[in-house]
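What follows is a single structure, written as structure tokens, with notes after it.
What you see is the complex with one protein chain gone and the rest in place.
Chain IDs A, B and C follow the sequence of writing; residue 1 opens each chain.
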Amino acid sequence: MALTRDQIAMRVAHEFQDGNYVNLGIGIPTLAANYVPDGIEVMLQSENGLLGMGRYPTEAEVDADMINAGKETVTAITGGSIFNSAESFAMIRGGHVDFTVLGAFEVDVNGNIASWMIPGKLVKGMGGAMDLVAGAKNIIVTMTHADKHGNSKLLQECTLPLTGVNCITRIITDLAVLEVADGAFYLKERAPGVSVEEIQEKTAGKLVVEGDIPEMQF
Amino acid sequence: MALTRDQIAMRVAHEFQDGNYVNLGIGIPTLAANYVPDGIEVMLQSENGLLGMGRYPTEAEVDADMINAGKETVTAITGGSIFNSAESFAMIRGGHVDFTVLGAFEVDVNGNIASWMIPGKLVKGMGGAMDLVAGAKNIIVTMTHADKHGNSKLLQECTLPLTGVNCITRIITDLAVLEVADGAFYLKERAPGVSVEEIQEKTAGKLVVEGDIPEMQF
Amino acid sequence: MSGFDKVVTSYEQAMQGLEDNMTVIAGGFGLCGIPEGLIAQIKKQGAKGLTIVSNNCGVDGFGLGILLEDKQIKKMVSSYVGENALFEKQLLNGELEVELTPQGTLAEKMRAGGAGIPAFYTATGYGTPVGEGKEVKEFNGRPYILEESITGDFAIVKAWKADRFGNCIYRHTAQNFNPLAATAGKITVVEVEEIVEPGELEPAHIHTPGIYVDRVIKGTFEKRIERKVLAKEER
Partner (left out) sequence: MSGFDKVVTSYEQAMQGLEDNMTVIAGGFGLCGIPEGLIAQIKKQGAKGLTIVSNNCGVDGFGLGILLEDKQIKKMVSSYVGENALFEKQLLNGELEVELTPQGTLAEKMRAGGAGIPAFYTATGYGTPVGEGKEVKEFNGRPYILEESITGDFAIVKAWKADRFGNCIYRHTAQNFNPLAATAGKITVVEVEEIVEPGELEPAHIHTPGIYVDRVIKGTFEKRIERKVLAKEER
């Protein structure tokens, strides 16, 4: 069965290694912070200028001067640091952030990603997404495998304006975990109960299936 | 009579306007800080990372972590600030420092300056001089008009490797105050008792003398 | 030091010299750390045809959003402008131009502008619409695009505390773009919560040294919160 949003987040969180600095996009990526495995600690970077992002505040802790990149009220962990936006993106652009997790409209077999603009719809802007995909060492895209009309989001070539080229190496969807390499999607794991055939059917870009594909472990 | 080092410094200090941020090179330029006229206040920038450089310390105040760009022990004024070297040169390169005063081996009629390298002698480096001449809004060169062999340092074209091109607009020597414009030195003031003829004789580059040239006022 | 006293006492003085068609760089991220009073003064003065460089354009009726009401903004340079119905309307009408710029590139453009760096290479935006028409150069086998820096006729900045020399510190994440904007204005105006005596700010903790600052004014702030989210147990 297709994963729920929380299950996708849970699977994403299994990618983290102890000591990783992680930037989580809005939506499913943010949920991943709730599922960091025991014994693993990550530090969250928020691109508006906060390293060591903590939980949401209590009513008493709410402070208009303390927000995250999603403009939500937030707290800092003990030992966090705060800095200006140029410093924040120096961390991102310079490859100091280990992991970025973000959503996408489309990804293709060359690791291109489209996530910010749908022609004909009002363009609101890319925010920090282009910097993040150009800068982080490891980028994980989380999204549903197909859109609500059943159209695959894993394409041979992106059709929407790009956010970045040649930068996506790992995708976690509601159906599968895939790696992007050598101009193809490599199927690595299936969601529990989801068949390779279903994944094949919903993957428009070249899919490589090598050997037995295990079910995801949580 | 030719000015002493302190008299040159005194004349330099008359260039300052109230509220100027000033960077003073080693030697005569540094002395200028002692002669800031009454009613005028300037703030000294030291390019290692200090804005609001103060006097030298007392024995009790000496601190190895508190030095100026000449690597001398120093203090900060109340209201000074300390920052890293990239920030310091952002101030300089970005044109936020109003005045730079520095020495030179040679200056020419096109505003080129040579101040860091004499071929055949060991090259120690340019330090921050190239950044300073490329960045400050106003640059004053202070030097003796001629070298110890009597050779003019104000040339038609610099012979030594340059520190910067097209950047010097004002020169204060032991004999004169000159402006550099339109491919010539314009004589503006004479040191007390020094004749226009003597200045002409010791200026190898094109010298323009318009009208009566007043003596410097201190 | 009279020549270094940057404090002004009226918003008229603070924004004196602002004219039609000027470029104004504004600090702030969303509604966090925005110079509320300086923005209100721009509205009051009524300068038109402005180019505003700011990560966002406020919301309807607050922050930079109020400058849309009298169509004072000709062009926005921003990374994200999605919280504003009036903005959307003027954009669709062709009354407003927007130059979308990646957030990190925008921050770096301001910093570079203040630091006398006219342009820099970045991988951000290569191969995307942002990179179109820009010079491309490879370093270590990777392509980068050339981005030019930004400076403004004015920079409007919100700080927490400043002294009369213009030394500023920022509070929490209200820092964001503010110190970068502060370096990049021909005239930099800082609106602060508190004016302190010189020496009260520890020299090595000063975020914006006074050399970048031309005017300081004490403001009062509403500090509207865009998205109040509480810890689970309090929801």
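Simple rule for what comes next: a contact is a pair of C-beta atoms (placed from the backbone, for glycine too) under 8 Å apart; a residue touches a chain by one contact, two chains touch by 3 or more.
None of the values given here were measured: they were computed from a predicted structure.
Q: Which of the visible chains would the unseen chain be in contact with across the whole complex?
A: So, taking every chain into account, the missing one touches A, B, C.
Q: I'm checking contacts with the chain that's been left out. Which of A:A13, A:A33 or A:V97 qualifies?
A: Selected residue, touching the omitted chain: A:V97.
Q: Identify the residue among B:I8, B:V22, B:I77 or B:I92 that touches the chain left out of the display.
A: Only one of B:I8, B:V22, B:I77 or B:I92 touches the chain omitted from view, namely B:I92.
Q: Would you write out the residues of chain B that touch the absent chain, in ascending order?
A: Contact residues on chain B toward the absent chain are 46-50, 55-59, 61-68, 70-74, 82-86, 88-89, 92-93, 112, 117, 122-131, 134-135, 161-166.
Q: Suppose we count only contacts with the excluded chain; which residues of chain A make the list?
A: Against the left-out chain, chain A lists 17-21, 40-43, 45, 51-52, 76, 78-83, 86-87, 89-97, 135.
Q: Spell out the interface residues on chain C facing the chain that's missing from view.
A: 108, 112, 115-123, 137, 139-140, 142, 144, 148, 169-172, 175, 202-205, 207
Just so it is clear, only the chains that are shown with their structure count from here on.
Q: Minimal path length between chain A and chain B through chains that touch?
A: 2
Q: Can you work out the whole-Å distance between the CA centroids of chain A and chain B?
A: Chain A and chain B have C-alpha centres separated by 55 Å.
Q: What is the distance, in whole Å, between the centres of chain A and chain C, each centre taken as the mean of its C-alpha atoms?
A: Result: the chain centres lie 29 Å from each other.
Q: Among the residues of chain A, which ones contact at least 2 other chains?
A: Residue numbers touching two or more other chains: none in chain A.
Q: Two or more other chains touching the same residue: where does that happen in chain C?
A: In chain C, the residues touching two or more other chains are 111.
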